[in-house]
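Before I ask anything, let me first share the structure, which is written out below as structure tokens.
A protein chain is absent from this complex, but the other protein chains hold their places.
This part shows chain A:
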């Protein structure tokens, strides 16, 4: 009855998540409250159905791909740590983080990790390559029935042509980074979390 937000999440856990993701204490408690409100089964994990219950996500053409990004390979449930780890990719990059200890592992919200998140949305079979087929499938998700197969095919071909550098007819992560080097990834893949 009284068990809600911060009473279920222990201080040590909050500290660990803080270190791993960079969110502040209050942001973590608020996001935990959000997590529990999505968790209809009240078992501490979210399933794909829990995400699909959000109407604004259900009408997003890439909704399923985004939901998939929360679930590790082959798993059907995501706990709060996993939830936060994925959300951490969308934290804005703060200036003082750039001066951090270089030995420490790269923060989850670095430009490179944000790009990796976007890359994985395209890479359906998680083989670290975006093939023509995968690109076509994702394009089809985004445009629905409004563009013909031929047009879509030519769009895909052109995109791969422009991006592919080693001639294997697919886009690797490095090629992906090169294509997007002029894009303001830091801003476009960040969400402004309030304190």
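Note that in this section contacts are C-beta pairs under 8 Å (C-beta built on N, C-alpha and C of every residue); 3 or more make two chains touch, one makes a residue touch a chain; residues count from 1.
Please note the rule applied: contacts and distances are computed from a predicted model.
Novice: Select, from "Glycerol-3-phosphate acyltransferase 4", "Sorting nexin 4", "Ribosome biogenesis regulatory protein" or "Prefoldin subunit 6", the UniProt-recorded name of the complex's unshown chain.
Specialist: Record says "Glycerol-3-phosphate acyltransferase 4".
Novice: Go through chain A and note every residue touching the omitted chain.
Specialist: On the chain A side, contact with the omitted chain comes from 1-7, 11, 25-27, 29-31, 33-34, 37-38, 42, 51-63, 66, 87, 90, 117-118, 121-122, 138-139, 142-147, 151, 154-155, 158-159, 163, 171, 176, 179-180, 182-185, 188-194.
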